[in-house]
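Omission of a single protein chain aside, the complex is shown with its protein chains in their original locations.
The block that comes next holds subunit A.
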Amino acid sequence: MAHTNINDPLLQEITGPTPGQMLRRRILGHQGLLIGAVVMAILLIVAIFAPLLAPHDPYAQSLMHRMEPPVFLGGTWDHPLGTDHLGRDYLSRLIYGARVSLMIGTIAALISGVIGTAMGVAAGYFGGRVDMVVTFLINVRLAMPVVLVALAVVAIMGGSLQVVIAVLGLLLWDRFAVVMRASTLQVRRREYVAAAQAIGASTPRVILSEMMPNIANNLIVVVTLEMAHAILLEAALSFLGLGVQPPTPSWGLMVSEGKNMMLFEPWLVLIPGAVLFLLVLAINLMGDGLRDVTAPENRS
């Protein structure tokens, strides 16, 4: 019993691009996203292959070669970006510092992303009491100044890479929760959710398979924001001496160590400051671009 009638005007060519094709087109047409992605990719490669790329051991001190200027200020190619006050190669420390920054940014954003997404989606999906509890927790969290809490915890627990990551991961989930709650509330009203429930799909299946693909694009933006946030907070904590401890090469720590000599050797501060700026800029460009590109499909 073939009901298909090829002359039916309803069934004329289905010619529009698939969502995948549209996405590819939009990515390639978005300059900010491409620039951000290229810079991020370079920094990522540098971080991963740090041992191969660094010309020197980032921890090796040399009293003979302290405070040598970078090559563009009259230094030698042996230390292209000069050396610090302990004679350690500045380029090598910068390269290893990329590892610290990216690791802290990624892991902290991952931890807070899992916490915030679980809370926000539960609040939006179940509503009622669950929503009340989550909203209360979000408000409590928003009432705590991140920097002060991080300072207090690090001061008590002692600064280390692990403590900084844990503290930031446990503090930066609020925006995830707020954004995921709002987008879950919105998507929950769509009829395809009711259709899946009426089919008998389990709640985890409805949330993970039906709703998540439609709200995950909001997640991408928050991930990038919070990554940048965590990286800057780590730098600030390390600058104050309460973050990553010396001799670990961290960009925030490098700025801190260079600040005493800032008037005479400003490049000690400007170089790590500039790469920090570049990384955060690249992350933000990528986040903005991804938001533009993954916005839900236009209705046809």
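Simple rule for what comes next: contacts are C-beta pairs under 8 Å (C-beta built on N, C-alpha and C of every residue); 3 or more make two chains touch, one makes a residue touch a chain; residues count from 1.
The rule is short, and it goes like this: contacts and distances are computed from a predicted model.
According to UniProt, the chain absent from the figure is "Peptide/nickel transport system ATP-binding protein", selected among "Pyruvate dehydrogenase E1 component subunit alpha", "Peptide/nickel transport system ATP-binding protein", "Fe-S cluster assembly protein SufB" or "Cysteine desulfuration protein SufE". Only one residue in the set A:Leu52, A:Ile156 or A:Ala198 touches the chain that does not appear here, and it is A:Ala198.
Among A:Thr106, A:Ser160 or A:Asn214, the one in contact with the hidden chain is A:Asn214. Think of the hidden chain as still there; on subunit A it touches residues 1-6, 8, 10-11, 14-19, 190-192, 194-201, 205, 210, 213-214, 296-300.
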